[in-house]
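Let's look at chain A:
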Amino acid sequence: MILAFDIIILIFMVVAAIIALNVKDLLSAAMIYGIYGFLICLLWAEMGAVDVAFTEASVGAGVSAVLFIATVYNTKRKSSD
Partner candidate 1 sequence: MTDQLPAIIVLTPMFGAILVSLLGNRDHRICFPIVLVSLLISLGASFGAAQEVFSTGAINYFMGGWEKPLGIGIQLRIDALNALVLLVIGSVSILTAFFSIRRIGEKNTEKTPQFYVLYLLLCSGLFGITIAADAFNLFVLIEVSSLTSYGLVAMGSSRRGTHAAFNYVIMGTVGASFYLIGVGYLYMKTGTLNMMDIRSILQSNVDIANSNAVTIAFLFILVGIWIKMAFFPLNGWLPNAYSYCPSSSACILAPLMTKVSVYVMLRVMISVFGLEWIFSHAQWSELVVWLAVIAILAGSIFALAQREIKKMLCYLIVAEVGYMVGGAWLADAEWWGLTGTIYHIIADAAMTLCLFLAAGIFVRRFNAVEISDLEGLFKKAPWTSVGFVIGGLAMIGVPPTCGFYSKFYLIRGGIDAGHWQFVAALLISSLVNAVLFFRIFEIAHFGNKPAEGHDHSHDANADEAPARQEAPLNALIPLLVSAAAILLIGLFNGQIVELIRVALEDFSTLALNLR
Partner candidate 2 sequence: MVEFFEQHFNFWIYVILMMIGLWAVIAKNNLIKKLIGLSIFQTAIILFYVSLGVKENSTIPILDHHAPAAEVSADPHHNDEPSETGNHGELHPKAGHENDHHADAHVGAHAVEPDTMANPLPHVLMLTAIVVGVATLGVALALAQLIYKEFGTLEENEVLEIIKGGEAND
């Protein structure tokens, strides 16, 4: 575990979370959520939780983002907030 690496990813994660929630375009929000998932997966690999990282990479960054995109595509892309 490298502390600097840890802190940098954590700060990136907070930034990604805030952006994902504040973007008005839902497709972008879903993509940024995918980025968030990938960052958290990196963090876990770095913390020694390889299995969790693997799952998060496939579930959080992969399938979840695809499900969000599928829903956004089938509904509306613009959000009021």
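Keep in mind how these were chosen: all candidates are chains of the complex that A comes from, given by their letters.
As a convention for this text, contacts are C-beta pairs under 8 Å (C-beta built on N, C-alpha and C of every residue); 3 or more make two chains touch, one makes a residue touch a chain; residues count from 1.
No experiment lies behind these values; they were computed from the predicted model shown.
Engineer: Could you sort through 1 or 2 and say which touches chain A in this complex?
Structural biologist: 2
Engineer: Hey, which residues of chain A end up touching candidate 2 in the complex?
Structural biologist: Contacts found on chain A: 1, 6-7, 10-11, 13-14, 17-18, 20-21, 26, 29-30, 33, 36-37, 40, 43-44, 47-52, 55-56, 59-60, 63-64, 67-68, 70-72, 74-76, 79-81.
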